[in-house]
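Below: one structure, written as structure tokens.
In this view, the complex is presented without one of its protein chains, the others remaining in place.
Just so it is clear, A and B label the chains in written order, and each chain counts residues from 1 on its own.
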Amino acid sequence: MHKNLADDGWFIINGMEKSYSDPERYFSCEPGIRKIAMELYEGIRHLGIISPHSHVDPALFSSPERRFGNPAELFIIPDHYVFRMLYSQGIPLEALGVATLKGEVTAEPREVWQTFCAHYYLFAGTPTSLWIQDELAAVFGINEQPCAENAGRLYDRISEALASAEYSPRALFDRFKIEVLCTTDSATDALSAHQSLKQGPWQRRILPTFRPDTLFKLPSPGWKNALAKLGSLYGKEISSYKVFLEAIEERRAFFKAMGAKACDHGVLNPFTENISTEAMEKIFQRALAGTASNEDYANFSAQMLMEMARMSCEDGLVMQLHAGSLRNHNQALYERFGADMGADIPVSAEFTRNLRPLLQRYGSTAGFRLVLFTLDESAYSRELAPLAGHYPAVKLGPPWWFLDSPKGMERYLDATVETAGFYNLAGFNDDTRGFCSIPARHDLWRRISCNWLAKQVSRQFLGLSSAKEIARELAYGLALQTYGLSS
Amino acid sequence: MHKNLADDGWFIINGMEKSYSDPERYFSCEPGIRKIAMELYEGIRHLGIISPHSHVDPALFSSPERRFGNPAELFIIPDHYVFRMLYSQGIPLEALGVATLKGEVTAEPREVWQTFCAHYYLFAGTPTSLWIQDELAAVFGINEQPCAENAGRLYDRISEALASAEYSPRALFDRFKIEVLCTTDSATDALSAHQSLKQGPWQRRILPTFRPDTLFKLPSPGWKNALAKLGSLYGKEISSYKVFLEAIEERRAFFKAMGAKACDHGVLNPFTENISTEAMEKIFQRALAGTASNEDYANFSAQMLMEMARMSCEDGLVMQLHAGSLRNHNQALYERFGADMGADIPVSAEFTRNLRPLLQRYGSTAGFRLVLFTLDESAYSRELAPLAGHYPAVKLGPPWWFLDSPKGMERYLDATVETAGFYNLAGFNDDTRGFCSIPARHDLWRRISCNWLAKQVSRQFLGLSSAKEIARELAYGLALQTYGLSS
Partner (left out) sequence: MHKNLADDGWFIINGMEKSYSDPERYFSCEPGIRKIAMELYEGIRHLGIISPHSHVDPALFSSPERRFGNPAELFIIPDHYVFRMLYSQGIPLEALGVATLKGEVTAEPREVWQTFCAHYYLFAGTPTSLWIQDELAAVFGINEQPCAENAGRLYDRISEALASAEYSPRALFDRFKIEVLCTTDSATDALSAHQSLKQGPWQRRILPTFRPDTLFKLPSPGWKNALAKLGSLYGKEISSYKVFLEAIEERRAFFKAMGAKACDHGVLNPFTENISTEAMEKIFQRALAGTASNEDYANFSAQMLMEMARMSCEDGLVMQLHAGSLRNHNQALYERFGADMGADIPVSAEFTRNLRPLLQRYGSTAGFRLVLFTLDESAYSRELAPLAGHYPAVKLGPPWWFLDSPKGMERYLDATVETAGFYNLAGFNDDTRGFCSIPARHDLWRRISCNWLAKQVSRQFLGLSSAKEIARELAYGLALQTYGLSS
């Protein structure tokens, strides 16, 4: 991955050169740990993939003829991890083929790919480089790193593959051994892609997830549109908080009928509070009138999380809460390109006080499950592991976003397991928009968690046979169980 | 410790199976580090135990006939580390033999023990599993892990042992080689257990610690009772702040006469402030009248910490400050079972600004010692180590509570030593309610700190002979010195 050469050999303990797809990659070079890590990994590498939280478009699987686009569309244009890094080094999004809100696209896919490959060295040390290498090697059989020189050749080779039936999304779904794939869908989505999959001959477990964020963000420009859409789906104008709640309950029931196992919420702070129905009705009316205040917004969101918990206690949908991302930090970029442009920046997040009202009310309710995600690692040992180690409802989601990386995973396990144990963790989520990166992401987690367990075994903190069971739980069992996917 | 089997072999670098009481356990499997760690540990493993901060009940030692109760009473019912984890997995406290505030107990000890053993796999990866294994092996000679199958047999074996004179608290005190044991006692405790020990034939160093928290928490329901108790001990109604201070000074003098070396304070935030005596008198009167505000409470607590520092400068009691635990997060549980039910959850803690008034006034006073404890690891390198590396009074308490674990200890040493050095650390505290876990907890600290030092030596950051001295300081010397226990 260096600047000037097309390829790069691995150097490891015994002096042998290894390729990117070396079966022992990412394990400690200490022989004692490495041996145990390999043994643990051997026991789980063949397990199918449980993907309880992703952002894959279900329409990808709509027909056997469906194909992925070109290499730029597959690897670069939709991936904010990729263009974020290139942007940070002065490459404008226009040069990366990202469309403006007006729909302008000013770079050809082949140019975009060339720019990406010429700057591939920037990804050294990041998980993006590991995912891409694994994807290139395992999916496309390419065992070299992208660079300016090989860009054209790689483009042709990947393009050719993508056009073939063997590389159709459906074919890859099976080749990747995906057992369950949960998508993330707006609460006001009609789920037509899911519906047609459900009715068609290609039966796979591709399940929707209920994401009502826009409906809870009163001051957002899209709120009224979302409300109108909700009303049209519900067949009734959403003119009161009462109707609003009813409509949401109806949507949840619909998602559940469509196979949903979970709902998902993204908030800046996980603030929850008991706000009376009367007060909520007033806030709702102010929001309709366009006179809601910042405090109204905060209280509305706080109570809606309470309502979501209440509904989850009733309908069994697992409640996922992602906290701490300040969205669209770069205003000019947001105005030109819209959201999800790699400019979401984390802030510190407080869980102990903010979640207290919700947990006091629902945290010990049998069957309720609240999966917490953070971008603020200081909360792991201080707040999240103690909460998960007490409340029956709380499970800790895996390291998220910037933290979905080898060291991010190791710090997560380091900081949470001693207090929460393994059985209060939620297993792994890939959280990806890039369908082809799913196996790479799960495999990275499996390798890192096996290596982490091997270190524990090598220091006699854990027995080998326990570690084998736990490796399987981390790779497979905990996700199944947390999201109620075994049934 | 896996779910389905009764036992579990260890797998280590040379392929040999090891038992739980393997003498080399918890050291790195890297041969270079391991060898040094063993050498360091050999130099300190025989040292007696200095326990300057524990929650052991002194009445345990009241007579040679005194025995521990049954295995459930020894290992489960008083240990919030244990029932917290079981509760988090849906096992109600009732099933664990925990008494409600009304005194209801609904499970038999043998049932409780069976439930615990059947769920012992939940503790995999936690320090609780290490302590329990060590306790079982070293105290009871049991070299197998609890599980559903062996529960009854272990229960009988432990019960039988506990009934014997060899397992009396007094016998174990000597077997554990405890040189000093400091208990934690309410400021209004008459210290009768300590007094009878002092007058009896069994002379050991079991010293009280002055803990006045309840007296400083104005809005707590128990404040007036505590005040009444203080008045009755002082022989004078506590009708003014002036008398309050006098009574506290008298109690401190009494504790000191009874052998106390330290006082101990638990606060949510370590807020200190200079509040005038006049203002304090007014707050005190408002508190008596039941009209004190939240601000009054904060200011009262802040000034009382200042007073404690002042008194410590005068009487030499070491001031311990434990900050950052939000107590009784789970209200329903608190109402049914009371405090210390495993539902205390940390919050972030600020030391730099909060302690400034206190440290400006007393931080450089000769002989004054302030030992700081945190549950917020982000403060280690940012605030605590810099404070300890400047103010003569400040010493850093060992990793506390959730952080009293192998990785917690390693992160503590990683984050503090480079800035504060070793000689501004306070050594180790076990902070335990479980008397029988004292040797296991100290041994874990000794092993982890020796392994940590060995890594430093192996990278040539530290010489071996220095490391040997420092290992002894961390295990023994620093605690003696910090708490003035050598005399």
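Everything that follows uses one rule, which is that contacts are C-beta pairs under 8 Å (C-beta built on N, C-alpha and C of every residue); 3 or more make two chains touch, one makes a residue touch a chain.
Keep in mind that this is a model prediction, so the values were computed, not measured.
Taking the complete complex into account, A:Ile345 is the one of A:Ala99, A:Met258, A:Ile345 or A:Leu480 that touches the chain left out. Taking the complete complex into account, A:Gly408 is the one of A:Gly231, A:Gly316 or A:Gly408 that touches the chain left out. Only one of A:Arg110, A:Arg204, A:His329 or A:Arg433 touches the chain withheld from this view, namely A:His329. From the options B:Pro92, B:Gly316 or B:Pro386, the residue with contact to the unseen chain in the full assembly is B:Pro386. Even with one chain removed from view, subunit A keeps its contact list with that chain: residues 1-5, 8-14, 18, 22, 24-30, 84-85, 87-90, 121-127, 130, 324, 326, 329-333, 342-348, 375-378, 402-403, 405-408, 411. One chain of the complex is left out; on subunit B, the residues touching it are 30-33, 36, 350, 352-353, 356, 359-360, 363-364, 366, 378, 381-383, 385-392, 394, 414-415, 417-424, 456-466, 468-470.
Keep in mind that, in the parts below, only the chains that are shown with their structure count from here on.
Our note on geometry: subunit A versus subunit B, Cα centroid distance of 40 Å, whole angstroms.
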